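All protein chains but one are shown in place.
Chain naming follows the written order as A, B and C, and within any one chain the residues start at number 1.
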């Protein structure tokens, strides 16, 4: 079952009640906003691989942060160093990098992929203002304090309520669909450019099966191959009418 | 998925090229010749549990020795202390204990269940003469040296060729079908009583499905429930005619 | 704690709608060391034939992805033995007794049905769907006409509520279901196993002496669920749904699709406590959803 790169798990620990961080070596480095299709063990069970975004990456190491919600993520969370894991190759189109200033809005597990983006933006000299929204426990706050220009965290309620969309900045959002929809509306009203990272149930992750297709202003688009990052104006186009 | 007792793996190590020993705590103690239905992990994969005999047991601990031949035993061999394992309850009818003298004949993995029998017989004062037949690597020899009255080992060839069936003893055999058949013929010719432990593909292990039925002189018998130990005269009855 | 799972099937009161499927629970005592069979809603005994049978030769069970093939071939002690002995032992378990009747010919079924009137049991389940017999069995269940015909004839002789057990290998299971209902079936059980096959690539031969065998287990669950949904929409009689049920969630899906009760087969092999866990899970579900009885969600899709 091994896909070309054979990853080695260096760490797989719980960083909050139902959230784990896994550090993996030996996989190609992806871009912020890209994801991998993960599967635990060497067998066929569960059948489909699980899409998990890159939370952070160096040339040597890739970090995933994921919530255990069902069978697949439970099995991932049970892995230990040395256990078999397959991740495939980095997939999808990541976040377009901007110049000037960036506002990052993460809700729930959506805070994970934005960390890698924040770090990358910082490297290229973009000032980042990060909003992180949680429902109960917070996580990755220490990392963001290091990576973000400014950091606003909120526990409970709508993180989008805190965000000022009138800044001369590029906006990036990742999180549950209702949050993305709210962000898209506010960005549209403020005339701001917003990139969102979408979720959809996936089988192949490579654009082959059309299982993850969503309607957009530009016709059907595959979340796995054409996304997962889209211009919010294209995917929430129906709200405009 | 947990069956009433929740076993704890204390050790699971390779004792020969493709043979592992697993020491497990927290399961009811079975009798020599009984087996458990093992499954690795908490999921449904592979679907059927794997029958593995008791190689040794105390009130506290049960030992399994098994060869990795396919998916199920591979997965068992990958388990580490703390991993989920289900074993159910001890199943089947074990070896009837004899008085006087006993001859134990094990071939391949058949040497595993006989160890527990040898130890039990020694406890009740029965002298045991043990024959162990291997194809390449030997295993459990140290344990047998401790447990057996006398020990004969053979690597390659037919172990049954070494055995003297004319002793005033009760004979016990466990191993591949051709070996058991040969032993049954020799025992019959010598007029000796021989108990054999049979194998058959199993689904339930409890007598419910009739998947493991074999024809015997007494009609169909379920290897899991009526066996796995049978009087050789009953199961190899067709050879008599 | 109030039992929210009580279910009545053709006048037969059951503690809950979870029943051990025929052929996977012997005559009810095989799992005694694991749990008390009285916890179950009912038990369908191993399929009987008029004169009993030794079943098939060769390999009888084979693992497949998320399932298994079986070619038991109705090894059973015969109708008379059941009526005289097994049924009383089953009755003593304290749960509903369902007698599964197979047959090689029309005469077998009718005579078997008649003799079973002497048995102490609750429901007669007519198995016209066993794929492992050379003659009879599934052949009766493949087409509406033959299925209706045998249903009417057994209905005419039996004193018990009659459930006809359907095969998923039929061309049009809805059509067979309707025909059985019209012919007098008091209920339907579905599905029996799917005709499948395995190859021993080393030996270059089919694994089973009969070449084909019956597939069951979680693998078939989505197809079985679809068939149960289709049939429940098409008939008025109660349906016992089955095929790959392995946890309370999948049991609930069958009830939501319209089944009045569920049977659990192969899952018990993988997890002897599966049925107990399903019963507990359904009870908890009723509590947390505020349902006074599980029947409230029946056919809600």
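As a convention for this text, a residue touches a chain if its C-beta (ideal position, glycine included) is under 8 Å from a C-beta of that chain, and two chains touch if they have at least 3 such contacts.
Just so you know, these numbers come straight off a predicted model, no measurement behind them.
A.B. asks: Name every shown chain in contact with the chain that has been left out of the document.
C.D. replies: For the complete complex, the undisplayed chain touches A, C.
A.B. asks: Quick one: say which of C:48, C:72, C:225 or C:286 touches the chain that got left out.
C.D. replies: Reading the full complex, the residue touching the unseen chain is C:225.
A.B. asks: Which listed residue (B:22, B:44, B:163 or B:194) would be found touching the missing chain in the intact complex?
C.D. replies: B:44
A.B. asks: So which of A:16, A:151 or A:203 would be touching the chain we can't see?
C.D. replies: Residue touching the absent chain, from the options given: A:203.
A.B. asks: Of C:64, C:95 or C:132, which sits in contact with the chain we cannot see?
C.D. replies: C:64
A.B. asks: List the chain A residues touching the unshown chain?
C.D. replies: Residues 1-4, 39, 44-49, 86, 88-89, 201-213, 215, 219-220, 225 of chain A touch the chain that is not shown.
A.B. asks: When the complex is taken as a whole, what residues of chain C touch the one chain not shown?
C.D. replies: Residue positions of chain C that touch the missing chain: 64-67, 69, 170-172, 194-199, 201, 204-206, 211-212, 215, 217-223, 225-226, 229, 244, 246, 249, 252-253, 256-257, 297, 300-301.
Criterion: only the chains that are shown with their structure count from here on.
A.B. asks: Using CA atoms only, can you tell me which chain is the most central one in this structure?
C.D. replies: Central chain: C.
A.B. asks: Taking CA centroids for every chain, report which one is farthest away from chain C.
C.D. replies: Farthest by centroid: A.
A.B. asks: Need the CA-centroid distance for the pair chain B / chain C, whole Å please.
C.D. replies: 35
A.B. asks: So, what's the distance in Å between the C-alpha centres of chain B and chain A?
C.D. replies: Going by mean C-alpha positions, chain A sits 52 Å from chain B.
A.B. asks: CA centre of chain A versus CA centre of chain C: separation in Å?
C.D. replies: 47
A.B. asks: Residue numbers in chain A touching 2 or more other chains?
C.D. replies: Each of 44-45 in chain A touches at least two other chains.
A.B. asks: Tell me, which residues of chain C touch at least two other chains?
C.D. replies: Chain C, residues with two or more chain partners: 65-66.
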